[in-house]
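FYI, not all chains are in this one, though none of them got moved.
All chains are identified by letter, namely A and B, in their written order; residue positions are counted from 1 within each chain.
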Amino acid sequence: MSASTGAGGVQEALAALPLVDHHCHGVVTADLDRTGFESLLTEGEVWPGSGISPFDSPVGVAVRRHCSPVLDLPRHAPAEAYLDRRAELGAAEVNRRFLGACGTAVFCVDTGFAPEPGTTPRELAGAAGGGAVAYEVVRLERVAEAVAAGGVEPGEYGAAFRAAAQDAVRRPGVVAVKSVAAYRTGFDLDPARPSPEEVTRAAAGWLARADDRLDDPVLVRHLLWTAVDLGLPLQLHTGFGDGDIRLHRADPVLLTDWLHLTAGTVPVLLLHCWPYQRQAAYLAAVFERVYLDVGLTLHHVGPARARAVLAEALEITPFRKLLYSSDAYGVAEFHHLGAVAFRQGLAGLLRERVDADELSPADALRIAHWAGRDNARRVYGFTDLSDLDDPADPTISLPPTSPVEHH
Amino acid sequence: MSASTGAGGVQEALAALPLVDHHCHGVVTADLDRTGFESLLTEGEVWPGSGISPFDSPVGVAVRRHCSPVLDLPRHAPAEAYLDRRAELGAAEVNRRFLGACGTAVFCVDTGFAPEPGTTPRELAGAAGGGAVAYEVVRLERVAEAVAAGGVEPGEYGAAFRAAAQDAVRRPGVVAVKSVAAYRTGFDLDPARPSPEEVTRAAAGWLARADDRLDDPVLVRHLLWTAVDLGLPLQLHTGFGDGDIRLHRADPVLLTDWLHLTAGTVPVLLLHCWPYQRQAAYLAAVFERVYLDVGLTLHHVGPARARAVLAEALEITPFRKLLYSSDAYGVAEFHHLGAVAFRQGLAGLLRERVDADELSPADALRIAHWAGRDNARRVYGFTDLSDLDDPADPTISLPPTSPVEHH
């Protein structure tokens, strides 16, 4: 490839690349009224009577710009027109359009936080069409809370949770586990594996409470160490999220001691990261099994800032360590918008470097393919992705699985 | 408006927009010698004999670039020439020129930290001319320290401070209160309202000390909760400031627990924020009543970087949550430079997005008006700003007031 075609080449390549969205959620299958749609647009709440609509935010502007054409509306359509057209088409058609438009070939779906009524992973991939497949990510806090809800003695909790988690990840199509420890305690935890006695004592306290939300620091540590034992890649929410987060406790560098203690075990995938994407990049640079994405952030900042955020995330991140995720939840607009922001943001960044002769066109293409698809394939062992440029690219050693819709 | 005129449109619109500067201070009314002027240029100290002048810093370069022409000097005039011309014109004329040039229609003046001899809020607005008006912001630490200085028993301190604060905000023209808790203890405080017994005990300790600086953690918490009871918008210093700050303790996300506990009460306006503007944006995105600005930062980084800082601040901030402030203090150059940096920085950012078709020209104009004027109008209830484009834009429910110069 010549240098002159190279710069355009990376943009076209990224626009056409079937993405692996390694962390997302299902979409609502019912029609949404204005409040219902707006409540899914924001990580905050809808604020009735405030005069402030989630449409009047970067993500709202990006939806009106990039999602309107998918619904046959002009770019920047007004919010009312957008909602009217959405209602007119109906949820099924809207979902089909956005999930088809996003060009995602593989969806890894966190089933521990799903809209009601919403798509199963299989339904999500089916709505995307074009042979898209879905895998499942098991949210471990949900497993633990189900164990508690089912009734368990404190002294049996540790073993019961482990057994339930092992059962959960043996289900067909499961490729990873996830923890929202960031929400429950944050990462400034004692990094050591708790002893069985500590777990029993903590479980006694937790199970005695009416609240079923797992937020005991000892049990959160136990959950993270159980994740290590399961042997699957571990996705960790870090940084940006809804109003329940304490952002400074979700800074991924707080995990450093724990990463040292668990060296040589499972891949750890830092999700979202913003505004700590540089801190996440540091961890990805010095720990062999740490990876990162800037999912969730991509659609919230929109294509207007996705490149800037990616540029920070990539300052020192090894190019085999950046993955794509949308973290889309509830509305299929976000599966689309995340993909648009990722493709445009990364292409703009790589193209600029090729234009400045800081990067060769061939390297730009390789980085684009790695970040959009092949890095995830290696981490999750998607050996069935047979259309790869480089079929010899080794996956890291993990138990093989098949997508959920094959079952 | 057509797209082609739109991009230029937002620049012109922002250049012409009468701003609401929702947080600033008065200016010195005496002539300043070189040391006096330099000491007001920097958030540090003047370092005599160091060979380092505050002119040799981004703010110094920006003053020489943007303020020289207002004093009839060529752009980038040398520091000596600038100081000579300033002395030649005299303080009153210099103040009149900059306050007139800044195009600010409303000044909200923190009267708890004012230069001596300096302008009153009415004098500040008077020097600006053109019908500019001023309101007052009451700094609560000053009220508390006056109560202590006036003599009070520990057991009466809580009630006496509350009564004094209520009196202070009843004065005509008062539209907000402010706290510098960031300087005194930082925000890593127990978020709960202290009990009367705790307040009495803490007051006994504080009043027994010779130092009259309110820095007891219990009394700072009491002050913040008293602010909530007063019912007025609460301005909070966060992030960047002088050498007394501990920057990491002024990260606004440390307020998260307190913001949860005080949900549904007064608007909270995060001032300055840098370098934690993304953290502030997160809070503005998930808490209905949290707002932010990047005042103080704007003139210190200058127009050369104002756009970059605003771009980070706006990554996820709802567009009705960004306000303008200069936080200018002492020299009227900063009232002007803050306005120039804000207008140019925001216009550059919006124009780039319009040019990239990421934003419609109409949306760009709306965002410009909101950030420069209308968001402040809503928060502070400036119903007397009758020249609004959208007079139907509701203000949030607050007691009405009138500017201080009407009295």
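By definition in this document, a contact is a pair of C-beta atoms (placed from the backbone, for glycine too) under 8 Å apart; a residue touches a chain by one contact, two chains touch by 3 or more.
Fair warning: this is a prediction, and the values are worked out from it, not measured in the lab.
Visitor: For this file, with 2 copies placed, note down how many copies the whole complex has.
Guide: So the full homo-oligomer, as given in this file, consists of 3 copies.
We take it that only the chains that are shown with their structure count from here on.
Visitor: Please compute the C-alpha centroid of subunit A, do the same for subunit B, then give the distance between them in whole Å.
Guide: The answer is 38 Å.
Visitor: Quick one: in the complex, what on subunit A touches subunit B?
Guide: Checking each residue of subunit A against subunit B gives 42-45, 47, 50-52, 54, 56-59, 61-62, 65, 75-76, 240, 242-243, 245-248, 274-275, 300-305, 308-309.
Visitor: Under the touch definition given earlier, write down the residues of subunit B that touch subunit A in their complex.
Guide: Residues of subunit B touching subunit A: 251, 253-254, 256-257, 260, 278-279, 282, 285-288, 311, 314-321, 353, 356-360, 363, 378, 393-394, 396.
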